[in-house]
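Certain chains of the assembly are absent from this excerpt, and the rest are unmoved.
The letters A and B name the chains in turn, as written, and every chain counts its residues from 1.
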């Protein structure tokens, strides 16, 4: 089988698992209160060039939901892209766990919020008590469309957040992939741009389960421990998360793994282009490739045990009846051999047409 | 340092960590949908001698909260012992995550609900819309007091649950410790007694993070996947939990580890008795020892880097001004050498008095 379904189909990098073994014995304080926990929090601070508050949670959905809960107000509405994970993939967890927030969607090409539309939308929300009020903005980096906001694009969103006094959240489930793509520092991609809260995901990039909420203003973090605990997201043996992050950050492993995934994704795109087997929706900027394939090719790949997702066609997207939008995802675990094999299957199909 | 603070201060058993390494490579379906996940679910079925629905969650608090959410009704009140974890240690998570439940406490000796008081309490809740209505009963096995409900005692609670049509939940954060103590089967301690929902905890007994909600009537489980997902408790790389349970159940490791912890707890109790250094509140039935020590002894042990908790004095409990209630917990990781060393410190203190 060839696996391109999702980066969460891969397991954990050996260094991550090894770190768990290293830290397994002996005693440590539970609930994020041990030396290792604190060392990892300091490590986050070094990485972000700033004293930050770090809170582990169980899932990316939890990170998003609880980060938004922290700033949620009665009648509050979060602005997000219509394809955002918090909109389409979290079963209402942000609304449920915040106890109050709703989400309004804003369109934009390439999975990114269009700043013009965002500003117009926020302006139209005049705080009328019947309609509710704008409460926060959430962007996804890298996006669900496999694209990456440029620093200037983040600036444009952040300017609106600032103008209207709205906290700005970044869903960083694929943070490392975006970072490697932009070739900038974590600080440059976040708080230096105006990001207030970050969902920092490492699970998709080689960890077992390592998700954290990072708050860039520690003075505003005092409610968060209660928000996390009442949502049943406070791990007792927190060192099992710390051990993962410890290895993840060591020797820049995290960047290396994201680099692999991004590079392989580019290779997949090249293979498709070279074999002329489908049309890429866009040049991949992170580790996801979206391509329109003939349905006959899809059937052929399925038959050959190539695993990938057939993707729902977005609104206003032109597609022929005998075509299918597909998503291929590369992970740290995907190899050049996998791509070579895929490439061969594409070529074979071209030959047999 | 000598560690008796809590079983969540220990890390993971080597077999658990090894299993993670074994299952780290290759691809598997996320979200509890892979072969290993399914195999572990079947294993649960074998262990409980019944087809069961198993749902992994991140914490014991999540297991309790979501199990109760499943049966929660508007105006619903859960009956639990006043020392129950859901009452004193979960920051309101069961109330919050259920969106509606409240908890009413029932007293009883030794950390166990008194059946007479429970029946009277439930009878007094006549469904009046102002007061709310009885909705479920929750017991903890082993209890927070280190005791274990006998099968007959569970029967007595279950009879009340049945009489009033109330679902019966068991908080099994220390399920294995209770099981080993009773020397019965998992089925005998649960659904054969009338338990409907079980929080099955393995974290305290040698896992990193392995908690599951077990539902004994699969036909009533259909809402649970949504309850879990909207609470942000659905792990993507679920095999990291399955891998732990796989090792946990293999060769009866789980029972062996619980047996160690219980035995060591008994040894701690013996050491205290033999050295006449304090008075045991009760004979430990699981892995927790509650003892009243002279404050001078507490100070002495603290000085010698013995780690344990000073416990809040329960209501109606007689204690002298120069005494302190203390809790010692044994885990799979605690050794006979640890107890011997503790014993020596107790003896030394006796000698120096």
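Here, a residue touches a chain if its C-beta (ideal position, glycine included) is under 8 Å from a C-beta of that chain, and two chains touch if they have at least 3 such contacts.
On a predicted model such as this, the values are computed, not experimentally measured, just so you know.
Student: With 2 chains shown in place, count up the copies in the whole assembly for me.
Tutor: Copies in the complete complex: 4.
Here is the rule we go by: only the chains that are shown with their structure count from here on.
Student: Could you put a whole-Å number on the gap between the CA centroids of chain A and chain B?
Tutor: 35
Student: Spell out the residues on chain B that touch chain A in their complex, using ranges where they run on.
Tutor: So the residues of chain B in touch with chain A come to 1, 3, 5-6, 8-14, 16-18, 20-21, 23-30, 57-62, 65-66, 90-93, 96-97, 99, 203-204, 208-209, 226, 229-237, 239-240, 307, 333.
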